[in-house]
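The complex appears here without one of its protein chains, the remainder shown in place.
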């Protein structure tokens, strides 16, 4: 772990991303609740710190493979709000012309290469992107995000082992929110900590408070530097919690009341917001302005999305195959 | 590790199994070389200690799931020579009426439940047998044997994790012969030792000299006792070597000459044989008699097999489905 | 059979409850299936673990190979595991255990062992879940010797086929359509069974035979009004079992009507409809008034965008249109 913490501007940038992510999640649930959009939605509220503190260590040219619960990862990586909203609304102005939807967003411009709905699948594919970087002698890294439950599926094991023996610049970011759908961590996972699994591949396994922007920043930075330096992959287990159940509509009845209350009481967003003010990194007014700015952007993005046309019927059968060389 | 070593009779029993296995392997290669039988054959010569020292801790009622390189495992578990030879000769008197062959032997009477040709597949199935034992409140254990290369495939990970969280009486015996087909251990495996992977599931991971009958016996005994006592699974990494390449015909050109010579010089069979005599556990004459006895048994088994008829053509389409209840 | 109404979902639940009550060797496993996990993501297994305990009704990690492997192992020694693979697309991470093991162990062991297990899985388009959550792969498993495949569409078939599948000595894949879980029908009695391999003539007719299954069987009924208005009398057959499928019933019907339309939700090319068409054109050569026609999804992945998904998924209107074209030529 690198001791020195991120400087003020970096912390502010992390907060800016967190604010964007939080505002987007709240808007998403509102839009669904009010019936303006119908889609399966996997809220990431409570997990904003992880991709925010990670993304400030990444470039547009770095690769991201994420999952159905990954809109926070993509926004932090740079996916524009309008492209996002048009896509999740199934409109032609979406990144995937509406054909991918919320579980399958791709935005090559910002390195969002794959979003998968299959547990574990983000990892083996990220390795291929990392191999490409190695082949081209670039310093690009490939980030695979996934959940705690995903660390128990075969793809996790095969991918981490391959990354280790190939010394790939892949960063495996496990967002441990303590539940896989309705199943609690301990009921599904033999390891005391997922980070312990690094040893099984001879790679660093780092367990970090994923709700602490400074700790997460440092863990991410070290992993990214190792990867860029050709020192191989890192497994990061970032501890966090999802506030709104697995998928929109899930009441989370399987979560002990106290556990949920504690987690929400420890919401990293207001904590970090207060810290920035206390540390004199930003004023209440500045932060409020950032937040209201995103509300405006979201108003525009949602309107833009709902005003965008649906793809024409010819899109149903296009993009299945390319034109043979 | 249990300090006290197996008593004389037990050591002699281990030797008896080793002698049977070694004689059977040599006969198998001879029969193929002389063209009396055609089959894919995966020699286990050099690995005899592992199943022999394991099997003396098992009962017929314990379950075994093994692999294409598993005839040593089956013989040690009790599979009769005639049933084996008739099967690998594809004859109707074989355990599977000749329909399974050398890669797919089953012998329910002696607990040989599954032999698979798919790397990794022995492990998830062994868990089901262990679960059955749990459900019936029995003290039966299920043993899954597999190779070092198999420890890198998804099924290994999923099976060990499930066994851990379900506290199953499954014993995972990795026969680490340093190569997976033509690929050396380090080129395929991120872990320094496969035993280290036990930590990834919160279960004991034991690394043992699989060519030392006493060490292997103690490791197996402890794992079996834990399993019978309901204390859950154990991962055993038994270090060994295969003397004759991956499959019959493989000249092993990818194995450094010195490595092979060293391994063969350290052949556990003559070493253990000498030890038994030195320790006064048996005389040269007794051991020679055991060995010649198996040669006779093998003469009979091979003749029996080759005299047994091939299955009738009606067997081609039978055993696909059972008679609906 | 009582006339109390239940949903298809409740029919599956009831079948599991009754089977476990009657036979201690019926066990259930899958992701989130026990009651501490709310009895499954849609609740089919709700109540089972509370009644039978978490040793017999066991929530698993997200590890489909481990799930099917455990089912295979337990089935080898007499248990009757019912394994849930949440969605059919996720069978892709368990294919080895299903195809190389569950389906083959009876044969490879020369009959010494066999796998009386059931794999329950769910799928079906129209829920805006995008490209990886609603595919139909029944043709893959029907192409696999040793497997049986059933696709219920009603409460009675859901109950009767699942009970028969659990009692069957071989591995049975039961494909449950998600969108119709909440449709209602009569509550079957606990002795109700539907034999595997038997199709059902749902509506008799004379001009054209429509063979379908799963939700598509209901869509075929939805086509009847339009067909009636077009003066066409259609015989609707719910195939129910895809492997082994009921050639006798289908051939008898097509021999009578002289025309066959096979409709399913899967993509048409190399789909289950191809096998049915291939057999019918052979057995009834010279007796057909028109070629066997097939209708299903176009040959592309499932799109997210609503209008595209709606166009992608087969429905009654498309079936009616195809049947009219087939009869009117």
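Labels for the chains are A, B and C, by order of writing; each one numbers its residues from 1.
By our rule, a residue touches a chain if its C-beta (ideal position, glycine included) is under 8 Å from a C-beta of that chain, and two chains touch if they have at least 3 such contacts.
Computed from a predicted model, the values in this text were never measured in an experiment.
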For the chain not depicted, the shown chains it touches: A, B, C
Contact partner of the left-out chain, one of B:6, B:46 or B:98: B:98
Candidate in contact with the missing chain, chosen from C:95, C:230 or C:252: C:95
Touching the absent chain when the full complex is considered, from A:53, A:67, A:142 or A:255: A:142
Chain not shown: contacting residue from B:43, B:116 or B:145: B:116
Where the unshown chain meets chain A, residue by residue: 63, 65, 94-100, 104, 106-108, 113-114, 116, 118, 121, 123-132, 134-135, 142, 154-155, 157-159, 161-162, 165-166, 318-325
Residues of chain C (touch criterion as defined above) contacting the omitted chain: 65, 89-90, 92-93, 95-96, 98-100, 103-104, 107-108, 130-132, 137, 139-140, 142-143, 145-146, 243, 266-267, 269-275, 277-278, 281-283, 285, 288, 290-294, 299-301, 303
Those residues of chain B which, in the complete complex, touch the missing chain: 38-40, 90-91, 96-104, 116-120, 149-150, 152-155, 180-183, 187-189, 253-254, 310-311, 313, 315-317, 319-320
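Criterion: only the chains that are shown with their structure count from here on.
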Centre-to-centre distance between chain B and chain A (centres being mean Cα positions), rounded to whole Å: 45
Chain A and chain C, separation of their C-alpha mean positions in angstrom: 36
Intercentroid distance (Cα basis), chain C paired with chain B, Å: 40
Two or more partner chains touched - positions in chain B: 154-155, 157-158, 161, 165
Residues of chain C whose C-beta touches two or more other chains: 60-61, 63-65, 93
